[in-house]
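Following: one structure in structure tokens, then a few remarks.
Just one protein chain is left out here, and the rest sit where they should.
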Amino acid sequence: MSLFERLKADNLDDWQAYTRHSFVKQLATGELPEHAFRTYLQQDYLFLIHFSRAYALAVYKSPRLSDMRNALEGLKAIMDVEMDLHVELCAGWGISRDELETLPEASETMAYTRFVLETGLRGDLLDLQVALAPCILGYGEIARENALAKPAGPAADAYRRWLDEYGGNDYQSVAQDFSSWTDQTAEIYMTEARFAALSEIFNQASRLEADFWQMGLKA
Amino acid sequence: MSLFERLKADNLDDWQAYTRHSFVKQLATGELPEHAFRTYLQQDYLFLIHFSRAYALAVYKSPRLSDMRNALEGLKAIMDVEMDLHVELCAGWGISRDELETLPEASETMAYTRFVLETGLRGDLLDLQVALAPCILGYGEIARENALAKPAGPAADAYRRWLDEYGGNDYQSVAQDFSSWTDQTAEIYMTEARFAALSEIFNQASRLEADFWQMGLKA
Amino acid sequence: MSLFERLKADNLDDWQAYTRHSFVKQLATGELPEHAFRTYLQQDYLFLIHFSRAYALAVYKSPRLSDMRNALEGLKAIMDVEMDLHVELCAGWGISRDELETLPEASETMAYTRFVLETGLRGDLLDLQVALAPCILGYGEIARENALAKPAGPAADAYRRWLDEYGGNDYQSVAQDFSSWTDQTAEIYMTEARFAALSEIFNQASRLEADFWQMGLKA
Partner (left out) sequence: MSLFERLKADNLDDWQAYTRHSFVKQLATGELPEHAFRTYLQQDYLFLIHFSRAYALAVYKSPRLSDMRNALEGLKAIMDVEMDLHVELCAGWGISRDELETLPEASETMAYTRFVLETGLRGDLLDLQVALAPCILGYGEIARENALAKPAGPAADAYRRWLDEYGGNDYQSVAQDFSSWTDQTAEIYMTEARFAALSEIFNQASRLEADFWQMGLKA
């Protein structure tokens, strides 16, 4: 059983409140209002900037050269690829790069991103990885759970593309690699006595992710 | 004009949305539901723990020995005095220390505290001070603005005590000293080109403070 | 067996190269040239400033409120007491406070202090405690091993006072408490797989401490 599986099992209600949030369900059916998705997309750009910072922090905090290399691959994937894809995707919704970069950051975006970063600074690489897990592994799980979804309505294509992006082999193997890397760190830094504190980090991060969906919905 | 006055002037709407929030107005009249205040009080205990960590971070980040001494005084004031007062105050509402220490942290508590800490780690002492300012100086201002308030109703005494605490000479001079200390840092580290970034930190922190009141209200 | 005892046993040669360094032996006999001790004393003042920062960092990084309280006691002991004692001690050697505060920092002072701080920032509280251990626990051990020493010569009184300071009950119980606190952290955060990395931190810190004595001697 991976550490991730164990953390999920220990926080099942909050985990499902996040991964099966109305935002997700409505995205899968296509009922999600376009402006909800648009708000989400915009904030997700700011999110990616801080997520890059979190991967850079992981490089800094890595105890071994192999950890540094893993974290650097994650950092490059976001800054060299994913952010450009995101800008493109936003362009399709008529949101310009300038608009993205001057956007006020929503409370929910600040809340989750700063929580991840500060958790990493306060603790060790394992704390940081556990704080990142709900995002990286949750998106993968959401896309798998909705692999057969057929969104309908005006934004059907965009929602299908989103599900395909995170359900595709590329992202799924990124998520799998992240889970394995976390397990490797846990082999060295995890104790039973420490599990409760890690589970609390996982719980808090999952709740903050659910808030992030809610931010989209309430837009 | 102190840096604080200038930051306030640059963010007047968000500043007043925080300092004149319904929570504050209802506290001043006494209309604030007791469970709203109680929820606020409980979360404020968790807030103080992270606030202590922020002052410890200020000691670590201080460029000069005199800055370290200022930050240490703040740290001692919270950990050696304010937290015990808070436990006493909570006891008056039937909330035990054990209950306080095992309380789940609200999203709004995480959001503001981690924002302050991470801002301090990312930047310099001035960034950290500006992130702390809405809390330290805002409470002082709220108490001054409501100095003549006469709360009525079942929780009138508690609300009056809260206003007296922050309106009293002790807290007012803590706030004044913090403002002067920030100005001293600004003399060395502030440039006009940097003002916009500092103002954004102040704005974000003020918005997260308003969310913290809202958390109490929606309880 | 405490973690400290185990770390010492794993690094016996480097540990003794530090705790039984010529500087220490000459201090115990009184042969140590006065300017060597004077140089040491001056740099030790700068050392204490960074050591305070390390304790402040420990407050920030503490996973539990009880850890924060332990770290704060250490911080107060240095900044509120030990630094003033040090200034007094230096005054006895004709070194003014101004002189202390404008002193250029020796490479060896920078090396050990920044190593401790950076180790703490990179890792967790246990890493920080292990990096601090050679200083806190080594001084205690040196004073115990030389408890019966009778320094002779012109600086005999000063050397005896130094040995008494660190051999006295106050310091010995500070050292014992630090060791117990580290063991408490280790109960939660230590794994066998992690021991090698902790031992390397202990080894590096011990070598940097030996360099610090050498800096005095070569003056």
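Per-chain numbering from 1; labels A, B and C assigned in written order.
Here, a residue touches a chain if its C-beta (ideal position, glycine included) is under 8 Å from a C-beta of that chain, and two chains touch if they have at least 3 such contacts.
Everything quoted here is computed from the prediction, not taken from an experiment.
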Chains still shown that are in contact with the chain withheld from the display: A, B, C
Among C:L117, C:V174 or C:I188, residue touching the chain not depicted: C:L117
Option touching the unshown chain, where B:K61, B:K76, B:R160 or B:R207 are the choices: B:K61
Residue ranges of subunit C at the interface with the undisplayed chain: 53, 105, 107-108, 110-111, 114-115, 117-119, 121-122, 204, 207-208, 211
For subunit A, residues in touch with the removed chain: 49, 52-53, 56-57, 59-60, 62, 65, 68-69, 71-72, 75-76, 79-80, 101, 117
Chain not shown, touching residues in subunit B: 60-61, 63, 121-124, 127, 187-191, 193-194, 197
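One rule holds for everything that comes next: only the chains that are shown with their structure count from here on.
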Most central chain, judged by mean C-alpha position against the global CA mean: B
Subunit A and subunit B, separation of their C-alpha mean positions in angstrom: 30
Intercentroid distance (Cα basis), subunit C paired with subunit A, Å: 43
Whole-Å gap between the CA centroids of subunit B and subunit C: 36
Residue list for subunit B, restricted to those that touch at least two other chains: 53, 117
